[in-house]
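Only a single protein chain was left out; the remaining protein chains are all shown in position.
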Amino acid sequence: MYESLLMMFLAAGFIGAAAVVVGALLGPKRAGPDKLAAYESGLPATGTARERFPVHFYLVAMLFILFDVEAAFFFPLAVKFGMAPQFLFAQAIIFVAILAVGYIYVIRKGVLDWK
Amino acid sequence: MTLLPEGFIVWSVLAPALFLLGFALLTLLLGVFQRDRGFVAAVALTGIAGAAVFALHFLMEAQRGSAESGFGLRYLADAHASAFTLVILLGTALAVLVGQGTLERLDLDHPEYFPLLLLSATGAVVMVSAGDLITLLLGLEIMSLAVYVLAAWRSDVRQSQEAGLKYFLLGSFASALFIYGIALTYGAGGHFDYASLMAVFAATGFEAHITALLGAVLIIAGLGFKVAFVPFHQWAPDVYTGAPTPVTTFMAVVVKTAAFGALLRVAATIFAGLEAGALGAILPGVLVVLIGATLVVGNLGALLQAGVKRMLAYSAVAHAGYLGLAVVAAGADGMAAAGFYLAAYTLMTAGAFAVLTQVMDDDDRGDTIEHFAGLGRRRPWLAAAMAVCLLSLAGIPPFAGFIGKVLVIQAAITAGHVVLAVLAVVTSVVAVVYYARVVVAMYFREQSSAARLPERPASRSVDVAIGIAAVGTLLLGLLPGLWYTLLEQGQNLLVFVSSP
Partner (left out) sequence: MVATEAYVALSGVLFSIGAVGVLTRRSAIMIFLCVELMLNAANLALVAYAYRWAGTGLLTGISGQTAVFIILAVAAAEVAIGLGILVAIFRNRASTDVDALSEVRL
């Protein structure tokens, strides 16, 4: 029953290992300071990675998580939507309205003004 | 094609909770658009009054024997639920009044206080009305999350920060225990609603005793944390002391009422069902040990405290023990006794904390007994109100606390827990000592020069709260029937009746 899964894991492991091994065997090796530096999407790497970020990032990330998780409640709603469309639509509107109050609060508090 | 059976959804039973929720959202919006805090407080009180009207309606329906419920007995509006809702609303209203009068002084002049209180009260109402473990969990979380924020509110003061963090970490740990308890209970019984679980557990041929018992113990641990049963009480003194005093008022009365309301219902249904089966003797044993320890530790702890705020915190633990007597006697008697006790407890505790806000310094410190010395001469009314609340907390007649104690002890004896009843009587004698200390200081000692009463105009809204609390304590003590008959004669749904 699980053979196909096993095959997939084996294939994935093989391809991953092969890419590393073949690259190491066949690739040219010319080490230099630029080559050895950590890859930073083309930008020069400066400073420590353990820098403290403005708390603003954290706030926005937190808001994202909250609104994101609330969206999960729409999945069961969508599955059963056909059974009572008007009723469930009304429920969804009420749910969103409650979230909207929180959203208005967040905007008025200036959390989303990025300065 | 319909989603659910006809008549399954009864929106009206949600009225008190929805009304509070609506006003919580309204005050949240008002708070950001309107700077006048007094106006927001008035709107919050309107919301509480509106919810109380609905709760009163359901209480009257329950008197006529037509208690209402919705969602297939998953949300109840019977005598227990509506009476506890009324007590919660009373506690919330007192906290709103105390907050309105003291927040500015504490440098906490933020309108968010009111929506957070109302949201928390919404959760509390859902908890006492729940007829289903998931509904209970939702109520518990809605209530707790708002209180975590309130406890940590003075983020520039170390004590408040620590109170908030401690309360949050231990609170979420307790929630996790509670949630795992729900999972195990579901695993054993296959349902979440109390009625079905009660039936499954009590049925002959039920086998998953150990899973069910573990689940019940974890549920007791989770709710025991909220009501501060020993050994889950360690957060209480710190958090009560560290939180801003208006918030402490709310935590001490509303959170306790809600958690006891839920615990009593769970005890009267799920636990009672379990007790009917094999291994049934273990659960009451666990409860008796917890409650006995709570009585002893709470009262001894209060005896050792120098600060009045911390003494009141330990007193709140001790009162959880007395209320625990009603839990082991769960069933109609215990529920009515606890309903009376909690109404009295809400009035006298909120009253004592409200007086405390008037005696403490501007920065919410300075609560030693010295601060109360000579209060009887300087502020006779304030001292009289404090004396009424403290003597009532000590259980001295003719105040409400005395009647409450008599009722719960009676309920425990009827249920056969004589040892606990004796322990309760003995510990309440000890309790008289630490409450009387403050009263003696107020009337028989001269004001010391070190601890002076702060000079500031009295706040009218706090005075109103103190007045309501003191008069209510006296009234419930002299005419207990006014409230108790409503509790005793009202119809309760889902109360376990063991089958012959």
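Assorted remarks:
Letters A and B name the chains as they come in the text, with residue numbers starting at 1 for each one.
Going forward, contacts are C-beta pairs under 8 Å (C-beta built on N, C-alpha and C of every residue); 3 or more make two chains touch, one makes a residue touch a chain.
Small disclaimer: the values here were computed from a predicted structure and weren't measured.
Taking the complete complex into account, B:164 is the one of B:164, B:273 or B:395 that touches the chain left out. Across B:57, B:191 or B:445, the single residue that touches the chain missing here is B:191. Contact with the chain that does not appear here is found for just one residue of B:29, B:60 or B:134, B:134. Only one residue from A:9, A:58 or A:89 touches the chain missing from this view: A:58. Within the complete assembly, residues 134, 137-138, 141, 145, 148-149, 152, 155-156, 158-159, 161-166, 168-169, 172-173, 175-177, 179-180, 182-184, 186-187, 190-192, 196, 234, 237-238, 241-242 of chain B touch the chain that is not shown.
The missing chain lies against chain A, touching residues 55, 58, 62, 65-66, 68-70, 72-73, 75-76.
Heads up, the rule we're going with is that only the chains that are shown with their structure count from here on.
Each chain gets one centre point, the mean of its Cα atoms, and the points for chain A and chain B are 41 Å apart. Here chain B touches chain A in the complex through residues 1-3, 21, 25, 28-29, 32-33, going by the rule given at the top. Of all residues in chain A, those touching chain B in their complex are 80, 83-84, 87-88, 98, 101-102, 104-105, 108-109.
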